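Working notes, structure below.
Complex shown without one protein chain; remaining protein chains in place.
Going in written order, the chains are labelled A and B, and every chain counts its residues from 1.
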Amino acid sequence: MKKINKNSLNGFINYGIVIAAFVILQAAIGMGRLSNSLQSLLVPACCYIVMAVSLNLTVGILGELSLGHAGFMSLGAFSGIVASILLQDLVPMAPLRLALSMVVGAAAGALGGVIVGVPVLRLQGDYLAIVTLAFGQIIKNIIMVLYVGVDENGFHMAASSDHFNLSADGTAIIKGPMGAVGVTKLASFTAGFILILITLVVVQNLVNSRSGRAIMALRDNRIAAESVGINVTKYKLMAFVTSAALAGAAGTLFGLNYSSTVASKFDFNTSILVLVFVVLGGLGSIRGSIIAAALLYVLPELLRSFDIAEYRMLIYAIVLILVMLATNNEQFTALMGRVGGWFKAAGKRIAGWLKSLGRTESKGKGGTTNG
Amino acid sequence: MAEKKQFEKGKMVPVPSHSIIPERDLGTSPILECSHLGIDFGGLTAVNEFNITVGRTEIAGLIGPNGAGKTTVFNLLTKVYQPTRGTILLDGLDTHGKTPSQINRMGIARTFQNIRLFNNLSVEENVKIGLHNQEKYSMFSGILRLPKYWRQEKAAHERALELLSIFDMQDLADHQAGSLPYGAQRRLEIVRALATNPALLLLDEPAAGMNPSETAELMENIVKIRDTFQIAIMLIEHDMSLVMGICEGICVLNFGQIIAKGTAEEIQSNPTVIEAYLGKQQ
Partner (left out) sequence: MSFLNNVITGVSLGSIYAIIALGYTMVYGIAKMLNFAHGDVIMVGAYVCFFAMNSAGLPPVVGVLLAIVVCTALGVVIERLAYKPLRAAPSLAVLITAIGVSYLLQNGAQILWGAATKTFTPIVSTDPDARLVLIPGQLSISYVAILSIVCCVVVMAALTLFTGQTKMGKAMRACSEDKGAAQLMGINVNSTISMTFAIGSALAAVAGVLMCSAYPILSPTTGSLPGIRAFTAAVFGGIGSIPGALLGGVLLGVIETFAKAYISTDLSDAVVFAVLIIVLLVRPAGLMGKYVPEKV
């Protein structure tokens, strides 16, 4: 009898959830049951799901707190936008151009991951968190003064408008504090869906491999991990860079979903927002990250349309605090455990009942064939 | 697995570094040679002039009163601490400047006094992490699940169960390591260390917290491990029945200095050792 690995079963359930959600939403769009404002949330929601799953790789699976995940998203967004504009004539096919831009965005994110990863190797705990925070701020700050454009003389890049000598017919892609403007919107819900699937394949398969186990070993006990011959530097960097690359790809998709994007969109608050998704979804739980990101991104946006729009962030804050207090309260978790236990017991009883039903049936069948 | 060979607790013979090794190991080079090893923490000398030679199939004991520096010696051997002075030769190779993970790949595996398991992972995963450097597929083969991945994962799974069976723990493979009872956690740590395919296994108080019958079983298992894997084992232990029962060469440490070396009989009758443990007789 073949025993199915619990982890791979979990992974398949996650693919199932994502695919089912995609099919249902596509059907709803086809039937005209999804309002335009909701439809406009689909691509960013996909981006935030990828952000949350990739941050979970750093925070939940590697066990290092990162407060600058939006920095990688920013790198991916702007490099992806630049790539998409440079590739405009070379690759006329939009989906392919989007895919190539996302590869560029992922590469830019990965590069950022290496740059942050190296100091990260020397630091621990809150000191590490502050370095990721600092990195996020630096990226934001640099992109805000960056000018990038292309003209007949080629590619131009400058750190201020004075040094930005783009010819009159040139296209400015990033204009300092104004950010990227005149972007052709290439992103689509399908692309977002595919990116989520790729992210799931990468993260889930990584976790269930030799490398993933090494990463989790570092999380659980660094000294023991070293004692069994695990290279700390290599696997910390691997987790960091993979996480950053996925965030970069998500950033590209995000950037190519709007006609203009500013660097301040990817600030500390965005990093925190994604961290909240990860923590509320459950550290290390991929499914939790997906669900938390989808719900928590869409819910406050939905609240916009109600009368309580003014209070929506206040409500969000209060809910956030209450959820944290409740999930860390022994009595509450004990109660939830008991409720879960009832469901489990009920499920077992039903399963047992069905089994016995099936057994009597097959017995009956067997009886007839014998007879 | 290699052909089993039972070693007798036999005659010990002197070697140049004022140590003794089992007579049967004389034909091969020693697995571990420490000379003038020492470390200072600030102004405090924690270990000094630590000289020892361990034979290839020896079970060596490191004993001494609390705070004598026994665990510090293990930390020096595994490079958790970098020694201030002296050299460590592992299988004839200098370990100077190596990191703990490189030391493991060179052939030393260890357990810890305060158990250090990967608590959130399953028993099997803990052992598979020990097999990390025996598996050879890359991150990409893992993500893309190439045939290499499936082949090696299957082999690792089988090997992990085989190793767990030493302590009859194969049925616990799916349990979370952190939820195991204390004794099982200690045994799992030994299995994990063995999984790294060491030439020298360091056990830091393997019998701590065990009752006499568990200790007796552990003693048998330690000898069995040495016989099966044909490796050297060095252990720190306070349980004298275990040390005197299975250790061949014993080294006594007090205040960071070696105060005696010899066989169980020699150590038991050594006046300096008795004084270190019981104090000076009036």
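In this section, contacts are C-beta pairs under 8 Å (C-beta built on N, C-alpha and C of every residue); 3 or more make two chains touch, one makes a residue touch a chain.
All of these numbers come straight from a predicted model, not from anything done at the bench.
S.K.: Which shown chains does the hidden chain touch?
M.R.: Hidden chain, whole complex, touched shown chains: A, B.
S.K.: Pick out which of A:L123, A:M157 or A:V181 touches the chain that's been left out of the picture.
M.R.: Hidden-chain contact among the options goes to A:L123.
S.K.: Based on the whole complex, identify which of A:M324, A:V339 or A:L354 touches the chain you can't see.
M.R.: Only one listed residue reaches the unshown chain, and that is A:M324.
S.K.: Please pick, from A:L133, A:V150 or A:V232, the residue that touches the omitted chain in the full complex.
M.R.: A:L133
S.K.: Among the options A:A20, A:L299 or A:M313, which residue touches the chain absent from this view?
M.R.: Touches the omitted chain: A:M313.
S.K.: Which listed residue (B:S19, B:N75, B:N104 or B:Q152) would be found touching the missing chain in the intact complex?
M.R.: Spelled out, the listed residue whose C-beta touches the missing chain is B:N75.
S.K.: I need the residue numbers on chain A that touch the omitted chain, in ascending order.
M.R.: 59, 65, 119, 122-124, 126-127, 129-131, 133-135, 137-138, 140-142, 144-145, 159-160, 177, 222-223, 268, 272, 275-276, 279-280, 283, 310-311, 313-314, 316-318, 320-321, 324-325, 327-329
S.K.: If you put the missing chain back, which residues of chain B would it touch?
M.R.: Spelled out for chain B, the touching residues are 71, 75, 80, 112.
We adopt the following convention: only the chains that are shown with their structure count from here on.
S.K.: With touch defined as at the start, can you tell me which chain A residues reach chain B in the complex?
M.R.: Its residues touching chain B are 6, 201-202, 205-206, 208-214, 216-217, 219-221, 223-232, 238, 284.
S.K.: Which of the residues in chain B end up touching chain A in this complex?
M.R.: The contact residues of chain B facing chain A are 78, 80, 99-102, 104-105, 109-110, 112, 116-121, 125, 128-130, 132-133, 135, 137, 139, 141-145, 149, 152-153, 156, 174, 192-193, 195-196.
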